[in-house]
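Shown here: the complex without one of its protein chains, the others still in place.
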Amino acid sequence: MQKIGVFVCHCGTNIAATVDVKKVVELVRYEPGVVFADDYMYMCSEAGQEKIIEAIKEYGLTGLVICSCSPRMHEKTFRACAEKAGLNPYMVEVANIREQCSWIHKDREEATKKAVILARAAIAKVNLNTPLKEGESPVTKRALVIGGGIAGIQTALDIADAGYQVDIVEKEPSIGGRMSQFDKTFPTLDCASCILTPKMVEVNQHPNITLYTYSEVEKVSGYVGNFDVDIRKKARSVDFDKCTGCGECSTKCPLGKIGKIPSEFDRGLKNRPAIYMPFAQAVPAVPVIDRENCTYFKTGKCGVCAKICPSKAVDYEQKDEIVTVKYGAIVVATGFDIINLDKFGEYAYNESPDVITSIELERLMNAAGPTGGHLERMSDHKQPKDIVFIQCVGSRCDSEEKGKPYCSKVCCMYTAKHAMLIKDHWPDTNITVFYIDVRTPGKNFDEFYRRAVEQYHVNYIKGQVGKVKPQPDGSLMVQAADLLDGKQINMKADMVVLAAAVEPNPGVRKIATMLTASIDNNNFLTEAHAKLRPVESPTAGIFLSGMAQGPKDIPETVSQAGAAAVKVIGLLAKDKLKTNPCTAQCDTLLCNGCSTCANVCPYGAITYDDVQVMDHGLRETRRVAQVNLALCQGCGACTSACPSGAMDLQGFSNRQITTEVDAICR
Amino acid sequence: MSMNEEKKEYRPLIVAFCCNWCSYAGADLAGSSRLSYPADVKIIRVPCSGRVNPMFILRAFERGADGVIICGCHPGDCHYSTGNYYARRRMALLFSMLEYIGVENGRTRVEWCSAAEGAKFSKTMNEFCEKIQSLGENVRLGDLRCKN
Partner (left out) sequence: MANVEKQVQLIKDISGSDPYKCMRCGKCSASCPSYNEMDIKPHQFASYIIRGDIDELVESKAAWKCLSCFACIERCPRDVQPGKLVDAARQIVERQREGDYLQPDEIPALLDPETPQQLLVSAFRRYRR
C-alpha cells in the first residue's frame, strides 16, 4: 500500500478563488492510500517545496499528488523536489485544477467538486505507480555517413571538425556524387568542381575521416549509440597502398579504345576502359577494375594493366572484404538519380540521341566532359542552333507507374542556368523553354530566372510539350501549345533537353529497411517531425541529409548536411544516453508473438526473441516481443494494438488509466 | 431516488482522453485564455491518442460515463508520427460497434485539437456536452453492479 501525500495549491487566488481548497483537502484525506493532505499558498515556491520535502520525510510518503497547475508547467519542478527528498520522481502525479478547473469554471461548488474528482483520479493513479528509473546506454563516439555526395561530404566534414571519428561509405569508386557531374551551379554560376573538389580532398586528408569507397553497407544491427554495421568493401583489384594514381593502366587498357563500356559518370555519352577512375579528380585517386567487362576476368587473357603498372598495384586475386564497425550515429545521405524515361515514349528519348536529359547536358557542357565542353549533337556532332527545353518530365505526374507526384524543385532553376550558359557561349542559339509553372522561390532565384528572359531573351512558353518527333533530316519536330497565346506550335529543334524528375537513389529502400528508418511512398526518407525535427529519422540515432529526404538544391543540401552533423555531434558528445523510463514493456507470459506491435511501432523498437517460459509447469520456447528501451519513445501505440494485452506502458499502464477512469466515473 | 434529487438538473459525465502533446496543451490554453466549458468534462492525460485502448472507453461507459471524447494531434502532426492515424481507424471501428449495441454515435467522438487551438477545444467540449445533454443518461453499457 502506498503512503500518499496530497498537496493542494491555492496559486494565490488563481485556484482558491473558485475552488474551496480547504474542502478539497478534507475530502481527499480519506481516499485510499492517502496519509497526509495539506494546502499551501504557492506549492511551487521554495517554501512550498520545503513543505513537501518535510512531509515526505515525516510521514514516509511513497507517493505524491500535487493539485495545482498543469503538469506541463510544474511536473518537472515537483519531480525534482521529490527526488531531493529521496523519493522516486515518477511517484509524483499532478492533478490539473487550475487550467482545467478553476480558470474555466465560475461556480464554486461545481469547481470544487471537479477538483476533488481530478484529485481522486490522480490519487488512484499514484496508488498504482511504480518507481521508474531512467535507463542509460553508452555511446560509441563514431559516426557513419552513407553516401559520399555533397550531402555526405559536408556532414562528415562538420562532424570530423568537431573532433569525432567519421566513416563515409560510398558505393561508387569515388566520392563526389551528382555534384561532381555538374558544370556550373545556380544562381551564382560558379563551377561545381571548383567548389566541390577542395572539399573532396579535405575529406580524404582529414585525420578523423575514414573513406570506404566502392563499398556498401551490408548489415546494420543495434540501436542509437550502439550500431554494429557490416561494410562490404568490394574488390577493387588494385592495391590501395601501392597505387600512385598515375592512370597509366586506364590509358593502356585495350577496352578503352575497342570496348563499348558506357561511362556511368558521363551518363553513357562516352565509353570508358575496364580499369578506370570515374573522373580525373576522383577521390581516392585509385582505379578499379570493372570485373564484369574486363577481358582478364572474362577470359583469363590480357593482363595488360598488371604488366604496365609501374608500382605493381594491380591485383587480380583481391576479394571482397567485410569489416564490422561500431557507430553511435548514422547519417543517410544516399542522394538521388533521375527517373527512367522509358515510359515517356512521346519525347523520343530512346529514339533520338539528340534528345538528352539535363544531367547529360551538364556533362556535354562540362570542360572535362565527353566533348571537352563543346556543345554538340550526339548524332552528327554539329552544334545545335535551336534548343528546346521541356520541363516537368515525370514530375507532378499523377500516374505512379509513369512519373512522380512531387515537384522536383531544382529543374526550373537549372534550366534557366543551362539556357544562360548556352547563350553565353553561343549567343546566336535559339532557346525555347516549355514550362507548366516556373517555380523559383529562393534567394536570388527569381532574379536569376528573369535574367534568362530579360537579358538573354530565352523564350519561355507556357504549355507542356505533347510530342517530339525525330525527322528524316535529323532534326526534331516539337509539338506543343502556347496556352497563353492560344496557339498550337510545331517547332523544329536540333536538340531537346528533358528536365527529368528526380527520385531517391534506388538503393535507399534496402538501406532504410536495414536501418528501420521509415520511407514514404516515393522512397524519400521520412523525418521524425516535418517541421521540428527535419533532419532526424523517427528511428533514434538515424539522421537524414540531402536529397534522400526530399528534393532540394545544393545550398539547401549543404545546410541540411550541417544540421544533421550538429544533431550527430549532440548525440556523440554525450557519454551516456538517458532513456525515457516511460517505455513499453512486454509480459512474456501473455505475448503470443503475433508481430502486431512491431508493425505499429514507429521506431522499430520491437524485436522478437525466443525465450524459455514456464507455463503451468511446462517449459516451452516461445517467440515473444522484446522492447528495446533505448529506442522506445513511450507513445503506447503497441499497447493498444496488442491483442493479448501483453504490452503495457510504464507510467501510463492499462491499469493506471482504467483506475483513473473509474475514479472519474465513481 | 428521492423526489428531491429527481428535480435536479441532469448533468452528464464526460471523459476526455487528451494526448499530452497537442490536445492536453490545447486544454491548458483554453484554461489560460479562460474559455469556459462545462465542468462535466474530466480530462485524462495520455501520451498519444494512439495509446487509448478501446477497453478504456468501454470501461468508462460501463462505469457510468455518458460520453467519451478522444482528442489528438492533427493528422500529420502526431508527436509520434502515426499514433493519431491508428486512433482514428481504431475508433471508427469501435464506434460503429458501439452503435450496433445501442450506444448512440453522438456519445463518442474523435477530435483533432492542436496546442494552439484553445478556442477550438473549448468549443468542441461545449458542443459535445450539449450533445450528450440532449442524448441523456447512458443506460446501455452501464454495469448494474456499479449502480448504487
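Lettered A and B in written order, each chain numbered from 1.
The rule is short, and it goes like this: contacts are C-beta pairs under 8 Å (C-beta built on N, C-alpha and C of every residue); 3 or more make two chains touch, one makes a residue touch a chain.
Just so it is clear, the model here is predicted, and its values are computed rather than measured.
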Counting the whole assembly, list the visible chains that the omitted chain makes contact with. A
Omitted-chain contact residue, chosen from A:Gln464, A:Asn523 or A:Thr588: A:Gln464
Of the listed residues A:Glu109, A:Glu136, A:Glu346 or A:Asp424, which contacts the missing chain in the full complex? A:Glu346
For a quick check of understanding: of A:Ala280, A:Ile322, A:Leu483 or A:Val613, which residue touches the chain that isn't displayed? A:Leu483
Residues of chain A (touch criterion as defined above) contacting the omitted chain: 346, 392, 396-399, 402-403, 436-437, 462-467, 479-481, 483, 486, 488-489
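One rule holds for everything that comes next: only the chains that are shown with their structure count from here on.
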Measuring centre to centre with CA averages, how many angstrom lie between chain A and chain B? 36
Partner chain A, residues of chain B touching it in the complex: 13, 15, 20, 24-25, 27-28, 30-32, 34-37, 39, 42-48, 50-56, 59-60, 63-65, 76, 79-83, 86, 90, 122
List of chain A residues in touch with chain B within their complex: 70-73, 96, 98-101, 103-107, 110-111, 113-114, 117-118, 121, 518, 526, 528-530, 538, 582, 600, 602, 633-637, 639-641, 649, 652, 654, 657-658, 660-662, 664-666
